[in-house]
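Pasting a structure below so you can have a look.
Every protein chain of the complex appears in place save one, which is left out.
Right after this comes chain A.
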Amino acid sequence: MTAGSSADPADIHRALVALVRTSGRDVLATLTRWTGDLALAEDAVQDATLVALQTWPRDGVPDNPVAWLRLTARRRAVDLLRREIARRPKEVAAVDRPELTDDLGEEWDDVSPSVVDDDLLRLVFTCCHPSLELDAQVALALRTLCGLTVAEVARALLVAEPAMAKRLVRTRQKIAAARIPYRVPPDHELPARWAGALATVHLMLNEGHTATSGDDLVRQGLVDEAIRLARLLHRLQPDDPGAMGLLALGLLSDSRRDTRTGPDGVILLADQDRDRWNRAHITEAVSLLAEALRRTPTTPDRYVVQAAIAACHALAPTWEDTDWSAVVSWYDTLVGIDPSPVVRLNRAVAIGERDGADAGLRELEAVAGLDGYALRHAARAALLRRVGRDDEAAEADAIASMLPMSDPQRRLVSPDPAARPANG
């Protein structure tokens, strides 16, 4: 794997970006446990990537880039801790700090997967601490858990980049100054923290399943990690229907992983090869879903209902044979829990299947607040095309193509008369 002097800077840059995306979050979580300081751990990981930008083109990509990143970030954290301790009053400096030794023990070189899981779960609970405002929680989770750049977080949340950078700095300062702890809360505090933890893992799942920007529609590593975290939450509260629903939802979305993209980009739900869906995932999810529904007969849970919608698709032999009445009825329930514009958009698309494109279009036009959401314009274009309003459809596609989305999604939004609504 060592590239030597002939290394192409573009290849090296790509390797580095991929490394940070797949392993940055594990290294960050472990470093945060070790230093007790999220901001410092973030700085250390970022500095390590800068070191890579300088040394990799000269020395080649290391044989084990993950180990290299872990080691370099750890050394950098030691430097930063030393500097911070020198700067602070004595009585503050000595508290809760790890031994500052350059001797990197085996514990560091060989972090077991279960330790990394626990570290990640702690990070989830830090990101959704109720003393952080909701926008800050989401931004922090996208940045630290999903590994998005500041620019990508800004785009995903429709905020200008400098404002987002400022918000993230303020959030990091609050975590450090107020000492927001980095740990899984004790049992008696779990109920108050539960909704935030589920929402954070759900956000990871969404971002992994449909990346906001970048080359890939799906960031498989992120999906795998979100499912792993959903499993950990389910283990932590085995009777909680929300955790069952979230895990089921993750498994159902992931059951289609091999069929969602092809050589030409996105393959819509309608056109996917259902024989290649992951049956083991679907079976496990459906049994989780049945149990969760049994526990929530009168108080529907948002993740359970979303899993129920996904299950309608997973169990349908074809797109045409989907039970659209059931899908619409689940969306009606979901709108009752979460009347957000995106939920109402998806409901409109389902109505377009049950009652025809005209009805779907009417519902979609009634949904306000999604002018900056590419899939809204793409879904509208598809419905317009089905009722023969091709000029307006082309206009809607043009708007969609100017808004943030992943490259495979962008390739999909083209004046292709065969295009169908993208609710896959």
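As a working rule, a residue touches a chain if its C-beta (ideal position, glycine included) is under 8 Å from a C-beta of that chain, and two chains touch if they have at least 3 such contacts; residues count from 1.
Everything below uses one rule, namely that contacts and distances are computed from a predicted model.
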| item | value |
| --- | --- |
| Chain not present in the shown complex, as UniProt names it (candidates "ANTAR domain-containing protein", "Branched chain amino acid ABC transporter periplasmic protein", "ATP synthase subunit c" or "Transcription initiation protein") | "Transcription initiation protein" |
| Which residue of A:D79, A:E189, A:D271 or A:D390 touches the chain not shown here | A:E189 |
| Residue among A:A86, A:A177 or A:A368 touching the omitted chain | A:A177 |
| Touching residues (missing chain, whole complex) on chain A | 89, 91-92, 95, 129, 131, 177-181, 185, 189 |
